[in-house]
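Missing here: one protein chain of the complex. Every other protein chain is in place.
Each chain gets a letter, A, B and C, in the order it is written, and its residues are counted from 1.
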């Protein structure tokens, strides 16, 4: 299939490569000339603009850093909507606010285009391995069209509801994740300060009502889980800066919906403080450092 | 075995009955004469004081509401330590602060008594069914002595370390539980406000990184888990007042250890506000009511 | 002087009337035809567009609800910058984020226009009475030009620094105001719950280190200050919704600057909860209702 792929960053590039491997012909767009050259070498066609890529494809995928880029790429003068033919399936895999994707999708609908949202989880590792989770907001028919192609880039393709619900699912999950990681950090640090063995404590929590992914799979205390970032100096994993971005999207969406999120807002500030201390590039589980006594 | 059992409240009475069923002879003490009469009718011997019960038993168990009762029962003029012979195993199953049990155990040690702590989880239902979890703080040898008897009242008997670590394990787990329940409440309420189906959202969270007991087993949103208190008007379960008690113990222990617990302290206040609204008798998952729009 | 005045809402209309009273000729623009008719009856000239008003004036003032309106009015096709001649002083009195005003001012600068920001405090009462405070961000020379006209609408005209600093001053002050009001609410409610006379408590606070405007001038507890909104059922004053807007601007600016504001973020959520309870139209000091026991 001819697929337009716009946005070849840390996530987009390995996702696009998985589509090339699956046998698709790619039309690619990015601001980074070096990456475009690499993709040309790998057999992709470099398009002159989002408009041209959109005009010549059978399916369009975008993977961009933030809402402003999504607006520019879709709505700009040489943007996607200026080129896309009615009936061509389109999906935005960026993580942005639900309001923006609903706006852009509404504009797309005016010209007969169904634009879905499908933010991912799984990180750059999952993007390379093709094991991402896609949270898809789309009408049933559009989901059915997109599903096989998304499955070539990911392992789990979840239908969340209408357009925008992919973003909602992602930011709600990550709001909870950000909170529960801090909860685990506080529980482990308190236990350590009071004098219980942290391995024993984690074992009890993981078989009790405190059980959660942040404890049983990704425990922030060094020495508890061998495969967690805590075991390798908090390198790799999900950077605190990205958690901060997602908590920003969640609290901003909450503000617009006039929905209180008390612990969520405080969690955002705690990651912000971590970032200000210069630790924003570490895995988000390093939030536990702010709770440990200087040694 | 002759077992002294002091404290026959909502938890203690069914626990003691399981020991009678298991064939032990009980010496019981309580402030409630009616309960004492019931136990006499069931074959227990009513002791005149903690001192007398302690003097005549082979093993002593206490189950009391708060630290002040534990101090009074053990250290008072007619208290346990005035009667207990050196070498008699003793265990306190109350949920209190780690400092108090360590103090009382230190006094017991002076007269050759090993006092363990073994707070429970599982509620009155678990006490009646004999399916409680005991979190035991005790030296290895004492744990080995107590384990068979505790197993007649519970299903899972966990050794947490030295005296006091049972309390530490319980308050650290419940600190995390209190936080993650509010995290789930915020995520579900935000998703609902933004327009995703709450069943779909819970399904995504439960297979993703937000996964936790508060969501996959005890989800606070009505209609998600049929067996959770949310499905029956938040009756039964673990009362918010008890969660508030445990968060009080956790933050007070944190204060004494000079250990910050940011989300934990805020969680405590949110349950306090719930209590002030008159909802302290509901299951703690009803914290979600504070996040839902008036309908 | 010929003054263009764009935005005749609850604040803008009384401000513009004070300029008419002071003898200026006004060119007015608004989306509300009824208000335009009133101003025409009062002698103002109704302009066809921001562009036309800007083209014909000697000084331009805007007073708009939010950043999106400011962008549209200044940068739109028939907007202010399409009409304003180089050298004409311009000032935006809206309360918006510092980033937007700096952006728009940078665009204005390209065509020789100095655009200042001058958000106000004092509410609709101050706007009508001409007693507003203006917090002005502008170069020295521009401030000198604007000062006499602003002084016809306000009592205190404060120079805060370069463009954007007016907004910064306002959101930082209101961040602190939002926090200290909740602090007073908590202190008064705690004192009441513990059994001290609230008048006595307020008297002590107001002569001690807890002293602040939220306590000595605007105390949220009924019966303490006769002239405060608490004495009249929290009507009038500064609506909680507006405090919520300003805290939204502050926390969003903090997010962009990666600056933690822990208490500020929590304060925002507490006003959000108040708003969700349906009390957003009350004065912001009614936040104390969330702390008082049901009577």
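Everything below uses one rule, namely that a contact is a pair of C-beta atoms (placed from the backbone, for glycine too) under 8 Å apart; a residue touches a chain by one contact, two chains touch by 3 or more.
In this text, all values refer to a predicted model and were calculated from it rather than measured experimentally.
Touching the missing chain, out of C:74, C:234 or C:291, is residue C:291. Only one residue from C:96, C:127, C:149 or C:205 touches the chain missing from this view: C:205.
Within the whole complex, the absent chain has one touching residue among A:194, A:266 or A:282, and that is A:266.
Among C:12, C:50, C:79 or C:98, the one in contact with the hidden chain is C:98. One chain of the complex is left out; on subunit A, the residues touching it are 266, 273, 276-278, 290, 293-294.
Even with one chain removed from view, subunit C keeps its contact list with that chain: residues 98, 121, 133, 135, 156, 158, 160-162, 164-165, 168-169, 171-177, 179-180, 182-184, 186-191, 193-197, 200-201, 204-205, 207-215, 218, 250, 253-254, 257-264, 266-267, 270, 291. Interface with the hidden chain, as seen from subunit B, comprises residues 248, 251-252, 254-255, 258-262, 265-266, 268-270, 272-273, 275-276.
Throughout what follows, only the chains that are shown with their structure count from here on.
Centre to centre, using the average C-alpha position, subunit A and subunit B are separated by 40 Å.
In terms of their C-alpha centroids, the spacing between subunit B and subunit C amounts to 52 Å. With each centre defined as the average position of its C-alpha atoms, the distance from subunit A to subunit C rounds to 37 Å.
Within subunit C, residues 266, 273, 276 each touch two or more of the remaining chains.
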